[in-house]
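Heads up, one of the protein chains got dropped from this complex, but the rest are sitting where they should.
Presenting chain A:
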Amino acid sequence: MKKIGKGIGLSYYGTGYGNGFPDVSRAIIKLLPAGRIGIYCGVTEVGQGAKTSMRQIGAEVLDIDIENIDLVHEDTSLMPDSGTAAATRQTYNTGNAIKIACENMKKELLEKAKIELNLNSTSGLTLEKGEVILSFFPQKRISYKKLSEIYYNDVIIEAKGEFTAQTTEMDKETGQGAPYWPYTFNACAVEVEVDTETGIVNILKSTFAQDAGRAVNPMLLEGQMDGGFAMGLGYTLFEDLNLDKGIMKNNRFSKYLIPTAMDMVDINNIIVEDPEPTAPYGAKGIGEPVTIPIAPAILNAIYDAVGVRIKELPVTPEKLIKHLRGCKENR
């Protein structure tokens, strides 16, 4: 018999290294030939979209098209360290470092524009579409390109930025404290169909809401949510290393099953934007948290469908059948 059930899972997740551990990101910004902006920063791109979203943050501060920003991030001899692409920390930590560095760069650009435009001060100077402009007398203006022609030989216009996350160590005796900042929150709802004959669980539909502070790039964010859902789904229903005395028995894809396109469903993704005051434009990381509420949501849905509480993953068909029969016997 096929039974339908619904379940929800909620999670909140502390991003960054946390617990008082030094969590530092750094960036250097340079004005390059043709008025391009170079962001030199050890932010690692592993497919999550750092290369896009970090340039977006720089583009926002310096009011320049993202196409005119070069992110140099793959050669450690050219850039400062920005920590690992881990702990869901790059958007918040490195985003902050890049924002600070770009704000410092803005001051440098205004200073040099003051000199080139023969002005008394930088007051009233603003950045607009790749130019420094005197707001109340816009005829006084100089483009980044022009500045780069003047300042790309002996003197280079550059600026640095650094951001250290604020976290506190937990009390070693009591285990109390506030080890992380900021937190991200999410909620996932799923509807499943459980075949009580075969023990197979199918996901029918899902709605998934993720707090991002502010979505720097909604398309990439949705991609992370879909990916996190798929990982959570595999973790809940299929994936089992089957360790035997430390040896991985399921050491190939024919035995260690991960979801295919046929196991996934369309997800109604909801991005919740509640800007975090200490974050770059309010944006927090979501990389790891998007996998977390999936398993509890599916397990709750299975419980709703067939009244069985599974406490060990994955919920393979054999395991579920065993639990279903156990239930009957107990009655």
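Going forward, a residue touches a chain if its C-beta (ideal position, glycine included) is under 8 Å from a C-beta of that chain, and two chains touch if they have at least 3 such contacts; residues count from 1.
In this text, contacts and distances are computed from a predicted model.
Chemist: Determine which name in "Polysulfide reductase", "GntR family transcriptional regulator", "(2Fe-2S)-binding protein" or "ABC-2 family transporter protein" the UniProt entry assigns to the undisplayed chain of the complex.
Modeler: Record says "(2Fe-2S)-binding protein".
Chemist: Looking at the whole complex, which of A:54, A:230 or A:286 touches the chain that is not displayed?
Modeler: A:230
Chemist: Mind pulling the chain A residues that touch the left-out chain?
Modeler: Within chain A, the residues that touch the unshown chain are 46-49, 219-220, 222-223, 225-231, 252-254, 258-262, 264, 266-267.
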